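Here the complex is missing one protein chain, while the rest keep their positions.
When the chains are written out, they are named A and B in that same order, and each has its own residue count from 1.
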Amino acid sequence: MINSYRPTTVEEALQLIHQKRCHIFAGGTDLMIRKRQWQGAERKFTQPVVFINGIDSLKNIEETDTHYIIGALVTQTEMAESHLPEYIRVPYAQMSHPAIRNIATVGGNIVNAASVADSIPILLALDAEVTLQSVEGERTIPLGAFILGKYKTVRKDNELLTYIHIPKKNYNAYYYKKIGQRKASILSKVSVFIVHHKLDEIAITIGAVNPMVIRSVQLEKQFIKDHSIPDLIQGFKAILSGVNDKRSTKDYRETVAINMIKTYLEGVINEL
Amino acid sequence: MKIDFILNGNAVSIESTYTRRLLDVIREDFDLTGTKEGCAEGECGACLVFMDDLLVNSCMVPMANAVGKSVVTIESFAQTEAYKSIENAFMSSGAVQCGYCTPGMVMAVYELFKKYDAPTLQQVKEGLSGNLCRCTGYQMIFEAVAMLVKEGYRYD
Partner (left out) sequence: MKITDHVKRLDVKEKINGSLRYIEDMRFDDLHYARTLRSTIPKGKIISIEYPPPEKGITIVDASDVCHKNEVAMILKDMPIFAEDTVNYIGEPISLIVGKDKNQIISFINKIKVNYEIFEPTLTMEDSQSKGDILTEHTFSLGSFENLEYDERFERTYETGYQEQLYMEKQGVVGAMEDGVVTVYGSMQCPYYVLNALKYALNKEAHEVRVIQAPTGGAFGGKEEYPSLLALQVAVATMKLNKPVRLVFDRREDMAFTTKRHPSKSYIKTYIKDKKIVGMDYEIHLDAGPYLGLSDVVLQRAIFTMNGCYGFENSRVNGKTFKTNNVFTGAFRGFGAPQSMYALELHMNQLANYLNVDPIEFRKDYFVHKGETTSTGGIFNEDIYLEEMADALIALSQMHHRKEEKHIGYGVSFIPHGGGFTGDGEAVHIKAEVHLKKVKENIYILISNVEMGQGAITALSKIVASVLDIDIERVLYAIPDTFKVPDSGPTVASRTTMVVGGLLAKAAEKMKARMDEEEVLIVEHFKQPDYVVWNQEKLHGNAYMAYSWSAIMARVHVDPVTYEVTCTDIYGVYDVGIPIDEKLLLGQIHGGVIQGLGYGMLERMTSEGGQIQHHSFSNYVIPTTEDIPNIHAKWIENRFVDGPFGAKSVGELTLVGVAPAIASAIEDAIKKEIHSIPVTPEKILEAIHEN
């Protein structure tokens, strides 16, 4: 029999996960599926389960002069309906479908670190950082350093992701498009997020192509300098490594990612 | 362990594990079978219930996350005035065929009016995008919502 716990404070949760390796369960939209065996039968868990959804202190969106601070248990619906900038709200409003957005959490999507997770391209482009807490202390690291690969992160077993910090920027335009096998309620087979202030500042991410979200600060810097779309495209092409799978093909993912970036930026340059 | 929550307005207490699905508890412990399992992965919407007034897929909710919450299923919602108008619109529009997706669809339609006073076709499509129906092609469900809009239906 697997034990399960429902702490209501961060401290309580940290004590639990410090003692034993546990499944940490937030909204549960991924774990409920991955651990199923048969309808009506118990999920198949091999480690104790810690349900953190009762920790109310992680359910708020706050802001300082420089940052938005998102509690890990804020839902996707709360993000979509918040006062955050449109370039954050709109992508969250396009994730999954309304009822799932009501339970799926911001933190869960990050910790899960699926290559198709829709929030990661957004947060990565925005230079988000995550706070990890344990009984031994806490650390705040860039999201890019947090995720190591598909379903892999640097989180230690005794650490809990508690907050996401999104720096405030003065971006004035963005482009977001996720492409799935149909028009709604679908995992991405490729997504592109571009956020910028004229062409003085820009961040570009590509999701669901490589095992990890693609972002190249170096290419962004170069593009700010020379506004050369061909060079930018060349640069991205060199780092794209999509795969053929049940949902799409390497060729499609890569071509369409490039097409989207190219078409959008050509439009931006034309308007300048 | 003992789990307390509110089901259709009544405080209930069950002996269960945290890892059981809300869907199974509703159906098996309370014999409320209007909530259906279609896909078991949060894609089809046949298992929708309201939890603290929010639409959720009960197949995705472990009992741990329902502790202390107020859960409303179609059986209870069907007793309300708000339901009667939706029922009438569904019947008049031909929005029902095999019926398996219907209770969930009805709940999602109600939620739609929480967000919009008079949802446009595009808003209806977005709002119902988590409810799959294999029989109707959705057209008559859109018509049912349009009928409600025309009647001045309001969320309350």
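Note that a contact is a pair of C-beta atoms (placed from the backbone, for glycine too) under 8 Å apart; a residue touches a chain by one contact, two chains touch by 3 or more.
Everything quoted here is computed from the prediction, not taken from an experiment.
With respect to the full assembly, the chain omitted from this view is in touch with A, B.
Residues 27, 31, 33-41, 43-44, 46, 73-75, 78, 83, 86-87, 90-92, 94, 96-103, 106, 124-126, 128-142 are the ones on subunit B that touch the missing chain. Not every partner is drawn; the one left out touches subunit A at residues 37-42, 177, 179-187, 246-249, 251-252, 255-256, 259-260, 263.
Everything that follows uses one rule, which is that only the chains that are shown with their structure count from here on.
Centre-to-centre separation between subunit A and subunit B, using Cα means, comes to 28 Å.
Residues 17-21, 24, 28, 37, 40-43, 45, 48, 54-57, 59-62, 64-65, 67, 108, 111, 125-127, 129-130 of subunit B touch subunit A in their complex.
For subunit A in complex with subunit B, the residues that touch the partner chain are 2, 4-6, 25, 27-29, 32-33, 36, 39-40, 42-43, 45, 49, 51, 53-54, 77, 96-100, 102-103, 184-185.
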